[in-house]
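One structure coming up, written as structure tokens, with questions to follow.
Excluded from the complex is one protein chain; the other protein chains are retained at their positions.
For clarity, chains are labelled A, B, C and D in written order, and residue numbers in each chain start from 1.
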Amino acid sequence: MAGESRRARILAGLAAPFRGPGRGLFTAGFIIVMVFVVMAIFAPWIAPYGPTERSVPLKLAAEPQPPSWGHPMGTFQLGYDVFSRIVWGSRVVLYVVALSAILSMIIGVPLGLVSGYYGGALDRALSMVMDSIYAFPGIVLAIAVASVLGPSPSNAAISLSVVYVPTFYRMVRGQTLEIRESLYVEAARALGFPDRVTLLGHILPNVAPTTLVVFGLAATDAILTEAGLAFFGLTVSYPQPDWGLDLRMAMKDILNGVWWTTFFPGLAITLLALGFALMGEGFSERYAIRTER
Amino acid sequence: MAGLARYIAIRALLIIPTILILYTVVFIILRVIPGNPVEAVLGTHYVPPEVIKEEMHRLGLDKPLYVQYFDYLWRVLHGDFGESMVVRGRPIAADLKYRIPATIELITAGFLVSVLLGIGTGTLAAVKRGSRLDYAMRIYGIATYTLFIPWVGTLLILLFSVHLHWLPAGGRLSASVSLHRITGIYTLDALITGNWAAFADALKHLVLPAFTLGLVLSGPYTRLVRTNLSDVLQSDFIRMYRSRGLPEGKVLRYALRNALIPVVTYMGLQIAILMGGAVLTETTFSWPGLGSYLYQRISMRDYMAIQGTIVVFAFIVGIVSLLVDITYALIDPRIRY
Amino acid sequence: MALLEIRDLRVYYYTLLGAVRAVDGVSLEVERGEWVGVVGESGSGKSTLALAIMRLVPPPGRIAGGSIVFDGVDLTRLSEGEMRRIRGRRIGMVFQDPMASLDPVRRIGDQIGDVFLEHGVASSREEARRLAGEALEMAGLPRDWVDRYPHQLSGGQRQRALIAGAVALKPELLIADEPTTALDVIVQAKIMDLIEELKRELGMTVILITHDISLAAERSTRIAVMYAGKLVEYGPVDAVVEDPLHPYTRGLLESAPDLWGEKRLKGIPGYPPDLRRPPRGCRFHPRCPVAMEKCREEEPPLVRVGDRLVACHRALMRR
Amino acid sequence: YYYHGKAAKTTTTSPTATATGTPTGATSKTQTTSSTPAKTSTSPATSPAATTAKGKGVVVIGVTDKITDLDPANAYDFFTWEVLSNVMSGLVKYDPDTGKIVGDLATSWEVKDNGKVWIFHLRHDARFADGTPCTAQNVVWSIERVMRIKGDPSWLVTQFVQNVTALDKYTVKFVLKTPASYFLALVATPPYFPVSPHYPPDKIASDATWGGCGPYMIAKWVRDEVLVLKPNPYYYGPKPKNTEVVIKFYSSSEALRAALESGDIDIAWRTLNPDDIKAFQHMPGYKVIEVPGLFIRYVVIKVDAPPTNNKLVRQALAAAVNRPEIAELVYHGTVEPLYSLVPKGLWSHIDAFKKYGDGNIQLARKLLQEAGYSETHKLHVVLWYTPTHYGSTEAQLAAVLKQEWEKTGMIEVTVRSSEWAQFVNQLRSGQFMLSLLGWYPDYLDPDDYLTPFLMSTANGWTGTGYKNATVDKLLQEAEVLTNQTARAQIYVKVQQILAEDVPYIPLVQGKLYLVTSSKVVSLKVSPLMFLIYSSIQVQS
Partner (left out) sequence: MPAGEILVVEGLKKYFVKGGGFLGGPRRVIKAVDGVSFTLRKGETIGLVGESGSGKTTTGRLVLRLLEPDAGRILFEGVDITHLPESKLRPMRPRMQMIYQDPYWSLNPRKPVGEAIAEPLIVHRLASRSEARERALELLERVGLTPPEDFYWRIPAQLSGGQRQRVVIARAMILKPELLVADEPVSMVDVSMRAEILRLLKDFQREYGLAMIFITHDLSVARLVADRIMVMYLGRIVEAGPAEEVLRDPRHPYTAALITAAPSVRRRRRRRYEIRGEIADPSNIPPGCRFHPRCPRATERCSREEPSLAEAGDGRLVACHNPLPRGWLAKWLEGEGQAPEA
């Protein structure tokens, strides 16, 4: 009986964001994100052209070509198909963002837990460092780190983690501090539970939803920062596709009235960020969690 | 008031470790960067190796790292940000002095736009809580935050500069306009000197970047004002006001006053995001500020310039959070310092 | 004519999961000069009733029907502007939590002063502040505390400041919604003294809302007992306390520990119903020790029994 | 003996740069300057440029370049040299009309000791902007100052000059370390310019505005914002055709373009995007002026490590490159295909790489097969570029090369980029298999296009690792020869070896473009591609 209930509870837990308050937002965000995930996974089947394939005759390749039936989003200069590059580009973006969010979570959450629970000198030193980094413009830091490491998706992910570790750390530490003072943690102590049980069994589960919300926030932010890095050429080397870089490369087009080469890559960035933001928002509403941003 | 003075003094002291930490982080990052700044400057020109060596020596780059660390720290404490490595003999302080006002002008304008937009939309949402308008404002709050600044920037340029020819696509001032530089904040300088043509021109240049930055950063304010204000509007003292026959307008005013207090705290956090956004905005709109300077100098490995800029960034962060704290202490009578 | 005459009042909260019938067909009249205690468990609709009288039910709540006749005027039909002129001037209200019921960022004097300015009694801020000082004095606080902020006051003092604001314009009716729940007994007694004194001085009528039947019994002339959005019993305090007609009233009396009563306590088994789906018949029947078949089926009407009103099939049978 | 003519003997005939309204793509060799109306010009009324009110005779030039250092002892970049050339005078200069080196401060000169000793005779009426006369002492003091300060370009002096002395008030004598056939070309560069005695004798003055004794003086200088030049009242030469030159600095070519369109500037100089140049060619009210370039672009190949140590592989890569396609796709025809390291128009140039053809897939495949590669066993190469230093087209250049090479079906190209500072560092240490570079000459002589690349003792900076004893010997020989024809023969031979060994693949030769509003009626560009400010004339 108990086992069954447990399974049911886990399933219910997974379905929870799709129910209750905020479900509309969450579901919308989820769909958007899934569209891009599918795009990334099945890129070779979805994209009509390769990312660096000249998709128009040579004489048309020197100029960006406006959207048409064969090229619903038009082409870039050199004849690359905009839609195809967006599809291929989703791979880089999702890879960088997922890796960075996971990295910063893996580092930030345990640090925040321990720091918040035990306090002391380590906590003070760590908070000070994290707060300083947090108070600093993330993209600037990411640019600095990424230009040290050189342009590559993994390096971009590492640079982004440097920015988002403090975000996870602060949120988890704050929550832990709060929960540590809560009655049920005192109750756990009164029951003679060792720290390990309290930390993992009582504090962590209550920090977890917040962590997920922060994950949504950080992912949103990371997409924009990733785009910023790409914009400055710090994620991949052209002609590898990445939305931010494509946008940057095409910016000179706008003065000639060419809009599609900037519009669609930018739209992709914003949509994907929006997807994560909506998920985070729906989730935070579901669990009534307030965030700083 | 002595309490307040003490409070300010202590807060000001607290900026120091923040700056030190950032300086240290940046110092470490920069020193592991591969690439020799001297070679970078000389580029593809042929230069004998001993010249490079000599130049490294002159710049003190051959000293042990810890010596460089403290050397620089010592100099910064004396207001000396060192000399550029790219432009030999050029004091970084001069570059910074030129660029700081541009960034301040941009982020101040962006800040004002974001706060006004945010308070407006947030108030609308809170007052019409649960309505379609509220929903729209919520989406606004989420969606604006997810806008990619260069994208918004290019779209605005496309519309207002390329198609309509209403506003310039970049820069701070038209060449045809002359302006006596006092503070370096052009709109302000124009006002001080009563130069209306320059004021209009500077403002025209400022509109698009400031709006881009402000729009993107207004979302969090919308959300913050919305939640705070609807909390406050549900609080007991609002009911108290209503039960005494106060008209809704007045009630809303008192409610806003309470709801905006936490918003002030957020303004401190906002500064980092604002400056981050400024880097992208400056690049998009060719705005000659600290952000674009930093990006340029990072690619040139101009250590001194990067260090200097970061220290200035840290200072701005520190000073703004100090200002926010003081504002907070002044507007919330509950704060005891 | 009664000062306040509530007829078949219904106030519903229209939530996403259905309408919460917080007040569901309450009729009650209050004579001038009375002190009526309204008691009931948490969630029985006491506060909602009070807010409905003020026409301040927050959304998604709405007055869904019935009338509230105050001094011959049906408040439910007044425009917002007309209603505003009644709030604070003819009906004053004091809320449950004195900590939360004062604006934390404005001075006490300014908050009380509003009421003078708004109702045209004072024409300048200075005058309003002076009058606010007088109001504070009336409530037993020093006149010069107009300059204080709420956080500089203790709980009891804040409640006094709130009362000062509520009675500043000498209203005919004062509604006090659990004014002392957050306070200690000694302070509670003093606040009650203050309200009583003001009532006498200003000739007010008082409606005191509380979940503590002992407190309600102490100074009221009449007691109204609410259960799950319904008025179940209403009558002179002595009669109700000595001989409760409704089993719920009896249950409440027996579950209130009393320093001078029996050293035994009884409870009421079960829990109050979900007001979105109240049980058929009498709402109390699932918890009622003396429920009959009829109680399950038929909702008992509120019937006058002597000088009392009661809604119970069993009580009607007894007569 | 000391005639102008003598100079002609020892120096070059150079591509003459002139201003013409050019139809797209066509390089004009017309010697006429200025007044040729742009083919596409329209009435000024429709030009936005006409709307701004400026003082009469004021020229506003916009650039995305930066002035690094106003001190010639340390300035070492194209645009700063241009500015310095306009505010200072050297002993000699290039004549914009003939492209020959002629006297400037020097009225004549003598060469002695087989080119080891050079004596210059100065004119007597040269003065600095504050009226101080400019004498031989100033010249000596300035050059010694450069040698003392050891700034970035100082090697242009120290590498060659043993010492410099003033024989009298108007005579300067140089003793060189070794004879240098192209010494006059060196003397025409800013490190040899006399500067105002106000400059500190042993310190760099980056923002100094005292200037030299050229046609202009600096009236206002706000770094990264504006530089204002006014005619030097004491200038000995003809009066400039304008009353003031304002140079505005822009941070991006987009902004530069916008500034021209809004009429903020009269001339958009370096560097507009190729797209923009193309756009202006079709826009009424603007003139696009093409300046034949001395700037070359090429691929560096690492020859001392596999797989590119195989000559066949290098030749295959060279064969697959399609230069006209690059010029069209990436540069919209704003560059010219280049088949040698010596640019077209400079004496001794030959189209050495023409033998491989353009986009010669057949040949490339054949060579690759010979080298042992096939469609299943592909050649893997890595191509490096740097994203900002050569403008935003660089990434596209890399992309097109990748496409062209991969078209053989036997090559797989990975494109990587790194920021300039790191790029240079990696380049020097030989970390790149293939890399994209560009070259702008320090002095105008074929030597400067060959020795730095092919001489094994001088080409360390490219990381190619190329070493060929024959080439080394030939180049050394040519350096000391004073007979141009003899030198030319040697340089032709070197270029042939270059095309055979392929340590570099020349790609394109840059053209520079000036876009002006139709208000600008005349201007001249020197053979070094410097805009001669005094020649600019505007109509109000």
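Simple rule for what comes next: a contact is a pair of C-beta atoms (placed from the backbone, for glycine too) under 8 Å apart; a residue touches a chain by one contact, two chains touch by 3 or more.
This structure is a prediction, so every number in the text was calculated from the model and none was measured.
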{"item": "Of C:203, C:257 or C:289, the residue in touch with the unshown chain", "value": "C:257"}
{"item": "Touching residue (missing chain; options C:268, C:288, C:302 or C:315)", "value": "C:268"}
{"item": "Given A:44, A:57 or A:192, the one touching the chain that is not displayed", "value": "A:192"}
{"item": "Hidden partner interface residues of chain C, rising order", "value": "41-42, 154-157, 184-189, 211-215, 217-219, 237, 241, 251-253, 255-261, 263, 265-269, 271"}
{"item": "Residue numbers in chain A that touch the chain omitted from display", "value": "1-2, 5, 9, 182-184, 186-194, 197, 201-202, 205-206"}
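Keep in mind that, in the parts below, only the chains that are shown with their structure count from here on.
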{"item": "Between the pairs B-D and A-D, the one where more C-beta pairs touch", "value": "B-D"}
{"item": "Rounded Å distance, chain B centre to chain D centre (Cα mean)", "value": "39"}
{"item": "Whole-Å gap separating chain C and chain D, where each centre is the average of the chain's CA atoms", "value": "91"}
{"item": "Where chain A touches two or more other chains at once, by residue number", "value": "147, 248, 251, 254-255"}
{"item": "For chain B, residues that touch 2 or more chains besides their own", "value": "33-34, 169, 283, 298-299"}
{"item": "Residue ranges of chain D touching chain A (in the complex, touch as defined)", "value": "253-254, 257-258, 261, 273, 275-276, 279, 325, 328-330, 332, 385, 387-388, 392, 395-396, 398-400, 402-403, 415-419, 422"}
{"item": "In the complex, chain A residues that touch chain B", "value": "25, 128-129, 131-140, 143-145, 147-148, 220, 223-224, 227-228, 231-232, 244, 247-248, 251, 254-255, 257, 259, 262-263, 265-267, 269-270, 273-274, 277-278, 281, 290, 292-293"}
{"item": "Chain D contact footprint on chain B (complex, rising order)", "value": "33-37, 39-48, 51, 54, 86-90, 94-95, 98, 161, 168-171, 174-176, 181, 283, 286-288, 292, 298-301"}
